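Only one protein chain is missing; all other protein chains are in place.
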Amino acid sequence: MILEKIKSEGIAHLSYMVVDGNEAAVIDPRRDIEVYLDIARREGANITHVFETHRNEDYVVGSKALAQATGARVFHGQGGEVDHAEPVQEGQTFELGSARLSILETPGHTFDSISIVLADTAFSDEPVAVFTGDALFIGDVGRTDFYPDRREETAAKLYDSIFDKLLPLGDGVQLYPAHGAGSVCGSGMADREFSTLGYERRYNPMLQHGRDEFIKLKRDEHHYQPPYFRKMEELNSAAPERHALPHPKALAPGQFAKRCQDGLKVLDLRTPEAFCGAHIPGSLSMPADVAPAYIGWMVSYDDELGLVIDEPGDIDESLRALYRLGYDKVSAYLTPGMTAWEASGADYAVIPTISAARLLQRYERSEDFVLLDVRAIDEYEAGHLENATHIYLGHLPERLDELPRDKPIVTFCGSGKRAAVAASLLSQHGFENVENCLGSMSACKNLGCRIVR
Amino acid sequence: MILEKIKSEGIAHLSYMVVDGNEAAVIDPRRDIEVYLDIARREGANITHVFETHRNEDYVVGSKALAQATGARVFHGQGGEVDHAEPVQEGQTFELGSARLSILETPGHTFDSISIVLADTAFSDEPVAVFTGDALFIGDVGRTDFYPDRREETAAKLYDSIFDKLLPLGDGVQLYPAHGAGSVCGSGMADREFSTLGYERRYNPMLQHGRDEFIKLKRDEHHYQPPYFRKMEELNSAAPERHALPHPKALAPGQFAKRCQDGLKVLDLRTPEAFCGAHIPGSLSMPADVAPAYIGWMVSYDDELGLVIDEPGDIDESLRALYRLGYDKVSAYLTPGMTAWEASGADYAVIPTISAARLLQRYERSEDFVLLDVRAIDEYEAGHLENATHIYLGHLPERLDELPRDKPIVTFCGSGKRAAVAASLLSQHGFENVENCLGSMSACKNLGCRIVR
Amino acid sequence: MILEKIKSEGIAHLSYMVVDGNEAAVIDPRRDIEVYLDIARREGANITHVFETHRNEDYVVGSKALAQATGARVFHGQGGEVDHAEPVQEGQTFELGSARLSILETPGHTFDSISIVLADTAFSDEPVAVFTGDALFIGDVGRTDFYPDRREETAAKLYDSIFDKLLPLGDGVQLYPAHGAGSVCGSGMADREFSTLGYERRYNPMLQHGRDEFIKLKRDEHHYQPPYFRKMEELNSAAPERHALPHPKALAPGQFAKRCQDGLKVLDLRTPEAFCGAHIPGSLSMPADVAPAYIGWMVSYDDELGLVIDEPGDIDESLRALYRLGYDKVSAYLTPGMTAWEASGADYAVIPTISAARLLQRYERSEDFVLLDVRAIDEYEAGHLENATHIYLGHLPERLDELPRDKPIVTFCGSGKRAAVAASLLSQHGFENVENCLGSMSACKNLGCRIVR
Partner (left out) sequence: MILEKIKSEGIAHLSYMVVDGNEAAVIDPRRDIEVYLDIARREGANITHVFETHRNEDYVVGSKALAQATGARVFHGQGGEVDHAEPVQEGQTFELGSARLSILETPGHTFDSISIVLADTAFSDEPVAVFTGDALFIGDVGRTDFYPDRREETAAKLYDSIFDKLLPLGDGVQLYPAHGAGSVCGSGMADREFSTLGYERRYNPMLQHGRDEFIKLKRDEHHYQPPYFRKMEELNSAAPERHALPHPKALAPGQFAKRCQDGLKVLDLRTPEAFCGAHIPGSLSMPADVAPAYIGWMVSYDDELGLVIDEPGDIDESLRALYRLGYDKVSAYLTPGMTAWEASGADYAVIPTISAARLLQRYERSEDFVLLDVRAIDEYEAGHLENATHIYLGHLPERLDELPRDKPIVTFCGSGKRAAVAASLLSQHGFENVENCLGSMSACKNLGCRIVR
């Protein structure tokens, strides 16, 4: 029996494949499904079952595409209202060789959430592992904020799912959740991607509370809902057909510039340092690991997108990252890269960077500037610099009016990446005196600066 | 300017990609087009032009698929009657950066054959290379037997194309033909895949004759036309749409056996040695490098196919090979392999092998047996063993009646691969006393046996 | 924190790499260490610690080579008498970022056996996983037969190590042993490579016994000790230096044949089917997955080896497999393959294969032949065919005299692979009437034949 974890970076999504004999099941497949087909071929197996742990809101699922490619059946918990899957309910079991997969209803994160329990019947009918979707993570639990007026109800459901359904499976059961550290689906996840129910029962901070306290904590938790979540829900209600990745045109600087004039929206996927050094005027900085949480606040699904990347060879990886988030309208990328743009004579813009050390000097000298902190509200409240102006990055596009145009603005976040996105937004909208503090809060803390709570 | 040769083994097909700046052209694309898309992405270029040197009869072209994926225009010589391409005529030119591609009409192999002349205008308008399709190969020239009643006419056309069009381009022009050694499109090709017009002019054996002699030689040349050529012509008249490779089921021995009873046609792609050691009764031996020339004589496009391969991981390569020949109905393969079949208790068949040394002993002892030589007639006539019965492998399915069922039969070819196919055919049809001479003519020659001409 | 399992097929060996921050530890590295260096580079980390769970006897360790390449320190349990490592004792801890590795002495398999306990101090000082070497496997426990006169003592030690040291770590601790199914280090291992102490405590068949019963069972267990174990012990007492894989010559048939005359020992690594179909006279069949357990009985470390493989491109994989077993004197391989040998005119040998169905017919007809069953004694005793002659494959080279030369011999094992090795041995030694039953016991069982116990 083979169990393989397939990680999609960026969205920090974990899907799984269980193979026994010549049958295979996939749990929560991503949209670019070749990886599953490749494993199946390597193992000489057919993908016969696909399970969705819930209707995902943070990436596009590949269930229908995988079913089309393989003839597999797709299963989804009750109440999920998805067109492409058969509903399953608690207790249903599926056999693949000596692997037995059983359904456990574990609502809370969503009402349709299920977990899939794995037994190796060659040894026992008791479980050896469980796939928990977004119910229980390593070091954290799922979000319960998707039904704002039913937060206590969903938190209670989640508690009961974990304590009455999952943990009773036994300490010795391995835990395979749908996300790892870096996901927008939770902020407390461990960067360790292996654990057991027993370890979580004892050391997962969220499981150390009583039921009432848990509900209260979850009720009061703050989460942002990137606007693209709606699009994902919509897409995942029917799941998209199988089709190829977008095939953007490779455009030389002059051609690319022309498309920009015609409304192409330029996303710059390079590092913040490179973006700050030189970028196409009007482009939006969108480093790969920032995109999942923030692109949905700033880029419409209707926009025609043009990409700036380091090397033409990176285009495939970049397309996949966007594709998994449902961004299919990528129609161009700059070739052979930013250097060609500069050499073409076209103008480029710069965002000055300022180190934490120099920033603190300005504080000491009481210079007049706006420190724009774009982190999440709970990060901000946990500690920020004096006189910082807080606007969450996702809200910045709609709150630009609150910022002065006659003062220097220094963008600021955890380490400088989100600050780069913020700086690019300000620059797009005509703010002329913007600097980006690469290093940001992390650097300030390491320098021992004064922190306000 | 980048020129990349893409070789498809088995059919020994050579396609080419020319890239300059952000534009690329593909000459004679194969059907599984990812390789071209990958190169384009690596180079940050768009495929804008696709050229077909003629309507191919030995593999399925990927022109339409490539056009669908990239928006490229497809070009084909006049008289080709293909639906998916724009006709081009002598003298038309296409510019990609400093690469200039010009059309030269070079009929003979077919009436619509064109060559594409490449110039690097950064240096000169004169040609630096030429893509000759099936007109001129390295060490050989194209076949002229496709219009049996116009053989002299086509041979004359080919001579004129080579001597009046191609060679006058100049000795210093590099030659890029559509096939290399091993192709069914010619038997004299060098195993060296680089040459120039100057080298061919002087050392290509076929170019050392006068016009009349050339025509006579070509007129009298013997070629077989695998029946699948007709299917290829038909497919390539419109070129197939882009679609994914077949996705056969991985079947365990019991499941596979059941499908065999239901009419699945089993192709065994393993080595002749492994096939002879043990194979599924009724299966057809079809080693990868034998398939292009012979599968078309034995396997209908309507057959549902089941494959036997060494490792499940080999399935992709096997599917591609068949896919390029238009065989899309591959519905199953045996997993995890032949060993599983044997272990299932299902019966298997064996073809005894006999070395050349032992074969010659039988000759010495004047034993009574049929030596069935299945090589091409010209190979046979160039030298064969005494008393050999000659039936060309392609014709064997229709000429089985000519063979005795009461005598031992030893199958024989150049090295033992085609002989394995022949032995599997005989075995399929109930011949019970069949042996395969692995080594065959090559081994006999090396042993210095008596050869009859 | 990253934990990566590195599997070496054939020897079914599992090594592990733990990375946190820019530090990494490797547990039980194999000899070809590039895989660890590659992971370290990918993660931007240095390998600083190498742990040996015990002095391995079934493969060559890469500890010293890894230390030479990286400057890492190597650690080994007390009493291990290895020159290249620092001794560690129970309770010692090592920190890599938030990963804490602690030593647990778990003797039994060997006296120097240690387990390494992993904690993620970002969550707890309690363990999250344990690397158990050859003490505790998934579905089985380690061998305790290496000190024949102290079998009860070692079995008792192993019991105590498991029940007093390992299991008390807690049900929720993940288990990472040094071997998976297919290893010579145990026959009951699950083909599932993930488990926990809790799952093993409840469902590992060997852990369901009381202490006395466990000791008795282990004392009476039968194991073979391949002679190469001694060589491994010797090599691993100092661990070999880092050096490149052997670089055998690619020899054409004539050259290869000449080397054979000069004493080259030919190993044929192709499938049993291919070997039976045709092989170099005198060569030894040694399929990749059979080699670890059996090569040591038949091939001296002093022999110059020549390989027969399917494709030249397979040579690297083949060399690695032998290299991990300490076979460095690979001086040649046949190129381009067996077909070339056949075509050269050189003679080749054949082993007729016989299916289980046909074998059973012979039984029915009471034909006179020797059924040579070469399985392990416990396999044999668990069920065999009537009148089978049992000689364990490892012992066959020394017991050839017991077999008649005037009767047909059918070699027989579990599925036909070891039988092929046996047949090749018999053939080497002049037995002329040898057949191999591909399918063997597995096929007979599936056909419902009469089984004797």
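Some observations on this one:
To keep things simple, chains are lettered A, B and C as they appear, and every chain counts its residues starting from 1.
Simple rule for what comes next: contacts are C-beta pairs under 8 Å (C-beta built on N, C-alpha and C of every residue); 3 or more make two chains touch, one makes a residue touch a chain.
Everything numeric in this text was worked out from a predicted model, so none of it was measured.
From the set C:Ala69, C:Ala357 or C:Ala388, the residue in touch with the chain omitted from the display is C:Ala69, counting the whole complex. Only one residue from B:Gln92, B:Thr196, B:Thr389 or B:Asn433 touches the chain missing from this view: B:Thr196. Touch with the chain omitted from the figure is made, among A:Asp310, A:Asp328 or A:Glu379, by A:Asp310. Touching residues on subunit A toward the chain that is not drawn are 270-278, 310, 338-339, 342-348, 350, 352-353, 355-358, 415-417, 438-440, 442-447. Where subunit B meets the chain that is not shown, the touching residues are 1-3, 120, 122-124, 126, 128-129, 139, 170-174, 190-204. Mapped onto subunit C, contacts with the missing chain fall at residues 21-22, 37, 40-46, 69-70, 242, 244, 247, 249-252, 312-313, 315-316, 333, 335-337.
Heads up, the rule we're going with is that only the chains that are shown with their structure count from here on.
A comparison of C-alpha centroids places C closest to the centre of the full protein. Taking each chain's centre as the mean of its C-alpha atoms, subunit A lies 42 Å from subunit C. One finds 48 Å separating the Cα centroids of subunit A and subunit B. Of all residues in subunit B, none touches two or more other chains.
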